[in-house]
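Everything below concerns the one structure shown next.
Every protein chain except one is present and positioned as in the full complex.
For subunit A:
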Amino acid sequence: MAPISPLNASEISEKARRDLLLLLEGVRGKKNLVLEKTLAGPLNLLVKFSTLQEYGVDKPFFLENDNVDFSQRNIIFLVRGEKAKTVISVAKQIKRIRRDSQIEHEFSIFWVPRRTTVSDQLLEEAGVLGEASVSEWPLFFVPLADDVLSLELDDAVSDLYLRKDPTSIYLSAKALMLQQQRYGLFPRIIGKGDNAKRLAELLVKMRSEVTAGDSSSNGPSFLGLAPSSTIDSLLIVDREVDFPTVLLTQLTYEGLIDEVFDISANQTEVDSSIVGGAAPQPGQTGSASTSMKRKIMIEPKEELYSTLRDSNFAIVGNLLNKAARRLQSSTGRDQLATKTTAELRDFVSKLPSYQQESASLKLHTSLAEEIIKFTRSDIFMRSLEVQQNVMSGADPTTQHETITELISRNVPLPTVIRLLCLESTTNAGMRQKDLETFKRAVIQAYGPQHLLTLSSLEKMGLLQSRGGTTLGGPAAKPGTVTNYTPLRRSIKIWDDEVNESEPNDISYVFSGYAPLSVRLIQSIIQKQTLANLIKPSTHPGASAQANPLAQGLRIFDDATKYVKGATFDEIQAGEEKAIKARSMLNGSHNDANKTIVVFFLGGITRAEIAALRFISGKLKEVGGEGRGSRIVICSTGIVKGEGLVGSAIEKAKFG
């Protein structure tokens, strides 16, 4: 067998798990755990609550609630240390406990993913550094599925695009660097976007620093700095390059669950009237679920769900029916009579799995019904219509009436903003006059506080007037905006002949629109298919491999000309000796077994994940373009339109 595949999800979770348990073990006796809300999801994915209890955790608290009690001597804070705000809040709570509690407490702080000098500095200023024993839990990637690794940085979008705070780039680089040290350098780093370029530069820089770093602390890693023989390349896409994909309503099953119910760390909260109020599963960290809501684990390993999640919602009903029929035929009572004892035994041994399957079928049927209700609503249809028209290249002004109507009908603000931003980002901004009309409409409809929202959207580059910012700057320079008109043709981001039930192209995920981000990736790793799609071979007999468009990086180069942000292509070569040593150690590999790592800086949507999985499936097929058979999707987090615009929306109100 081939050596362990790089960026292995189970290996990463296992390590994170062990690291945490080791830290917990270091604190003797029972302890109360105070954690940041955003860490609850990842924690729940990695460690069961019962395991935490075995390691002495008595009660969990949320940092944000500031309500940890004095019931245990040991109090552990599990928080991210990058933001001054959280550090100060930890310091305050320690002070509060020290002041109010009768007994002397032992404080421990586990910083995630690293201990920062700033946190030390702030704790020292607050006078609590000496009180707490400080360690770090190096949690970078959290595997959400076998092929999806997320850093779960919820603030990444607002940090990167609104506040221009590059922390998440640095953390991404660190996370990728750890993988490089484990599996070898990415032989090639290629991608698009200014922040993505910064990430690539950081990776190259860190590599030279690791070479120079204290080798003793990193252990025998001298081999780790030769190009990997199991990884094909690293593709980095900056979210900024392709905002429209996020703004659109996702049409895959998983995407729609996310849109309707919101998924975080593979968990979604659904009203118990929809899915039945079964007892909550044991081992959940979030104990504070109200009686009305029920938490559901979206299990990527579950068989039924894995067939559903990436399908266009239009066919989910059919799939569910099929599954129901199959289940019925194998468990139907009338069939039992005809079975021999051997068959019966076989049947009985499968019963638990049938039970599980039928429970899962029931769950997904109710979820799907609820989603259908949502998709049948007038507002959904209207906004989808606008989206489809804008993406297919219709004149955006024809959509203005519908948007105005939606505003007048007071549909939720994010929905409106998504449509407005979609128009702005696909058309290099809005006409000044239209923009002001809409701004006025939004402010009048949703409140004056959204002056700030609109201002933030402009900073993020989501809602702008054509020709640059309203500051009256010069006309947009090339490379600062994306021009969709040529792209519709050159990489076919709109597909009129979309087939949702038996997809032949990634355009199925949005019922027509093929996400630009994924097209760019395709133009690197699946050149032949894409070339044939854009410009079908004139001679049906000619070899499909001979499309001249597929040579080199022609499509990629052609396309990136019209897309905003920097383009880069970096080859990481190592010392020849080391390469030889590595290939000796690992044996030779053909390209087909290599892993392609795709990194979405600033978040990825579930629809894009579905599209990438679709490509991965095609690559694996016989006759696929054997550059690699496995795509590992990494990102700073999972995003959707509501989250993207939500980071700009002002929440305060007058009064």
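Here, a residue touches a chain if its C-beta (ideal position, glycine included) is under 8 Å from a C-beta of that chain, and two chains touch if they have at least 3 such contacts; residues count from 1.
As a convention for this text, contacts and distances are computed from a predicted model.
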| item | value |
| --- | --- |
| Protein name, per the UniProt record, of whichever chain is missing from view ("SWR1-complex protein 4", "small monomeric GTPase", "Cytoplasmic dynein intermediate chain" or "Probable vacuolar protein sorting-associated protein 16 homolog") | "Probable vacuolar protein sorting-associated protein 16 homolog" |
| Residue in contact with the excluded chain [from A:Thr167, A:Ser358 or A:Asn504] | A:Thr167 |
| Contact with the hidden chain (one of A:Arg96, A:Arg409 or A:Arg489) | A:Arg409 |
| Contact with the hidden chain (one of A:Val134, A:Val260, A:Ile274 or A:Ile372) | A:Val134 |
| Identified contact with the non-displayed chain, of A:Glu209, A:Glu343, A:Glu369 or A:Asp395 | A:Glu209 |
| Touching residues (missing chain, whole complex) on subunit A | 28, 82-85, 88, 114, 116-118, 121, 130, 133-134, 159, 163-167, 169-170, 173, 198, 202, 205, 208-209, 211-216, 222, 378, 404-405, 407-410, 436, 439-441, 443-449, 451-452, 455, 470-472, 650, 652-655 |
